[in-house]
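What follows is an incomplete set of chains from the complex, kept in their original frame.
Chains here go by letter, A and B, matching the order in which they are written, and residues are numbered from 1 within each.
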Amino acid sequence: MPVVRLVAFARLREVLGEHREIVLPDGANVGDLWEALVREEPRATALARGLRFARNDALCSAEMPLRDGDEISLLPPYGGG
Amino acid sequence: MLFEIVREPIDLRTIENAVLAPGCGGVVSFFGSVRERADDGRAVEGLRYEAHEAMARASFREIADEVRATMPEVRLAIVHRIGALNVGEIAVAVVAAAPHRAEAFAAARFAIDALKERSPIWKQERYCDGERLWVENRFGEERR
């Protein structure tokens, strides 16, 4: 079962905390991780709009399979500049 | 060439010096600073920025690579500050140096537009009335 490290930013950090480790079933992908987080913290549901994922510092899709040791970032819509 | 996320005040001269070259006669600098009023007119006390630092730096380098693909003589620097900023402080600086001014203008404009669209950086406005709000960049409509 893969253990991944989660990093959340901005609004999502406020709801989910900045860092945590999560254990997921074998074969789980990034979308499954998000579903698990939303079940645990329903306030995150409202923050799905415009959400992007990154795996080990590269943007990835919700279909990306998780591997043990991955760092998964949750990136809400950007506001830099 | 300089691509950085910093926590200290931004010094424009240092950034300009990083891109200056004897063949570059035209330099365009853009900097964005914290305004005293939000777009809706509310009084702003300050901003707080955060970033996925590794991805943000990588996005700056990617933007510069794209600029050089069409304008190989352009030298570019992109620096964004994170943490707490007061009204009047510089949040972001883009400097483009080129032999001719048209390229320096085009490169600086492309870089700041691309940064707002694709660099993982977030801004929280902190209003004088105590409220705090994460503000997203909108596209097709300008915020700064």
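Rule of thumb we're sticking to: a contact is a pair of C-beta atoms (placed from the backbone, for glycine too) under 8 Å apart; a residue touches a chain by one contact, two chains touch by 3 or more.
Since the model is a prediction, treat every value here as computed from it, not as a measurement.
S.K.: Stoichiometry of the whole complex?
M.R.: A x2, B x2
Here, only the chains that are shown with their structure count from here on.
S.K.: Roughly how far is chain A from chain B, centre to centre by C-alpha average, rounded to an integer in Å?
M.R.: 27
S.K.: Quick one: which bits of chain B touch chain A in the complex? Just the residue numbers, please.
M.R.: Residues 32, 49-52, 54-56, 58, 80, 91-92, 112, 115-124, 134-137, 143-144.
S.K.: What residues of chain A sit close enough to touch chain B in their complex?
M.R.: 7, 9-11, 13, 50, 52, 54, 57-59, 73, 75-81
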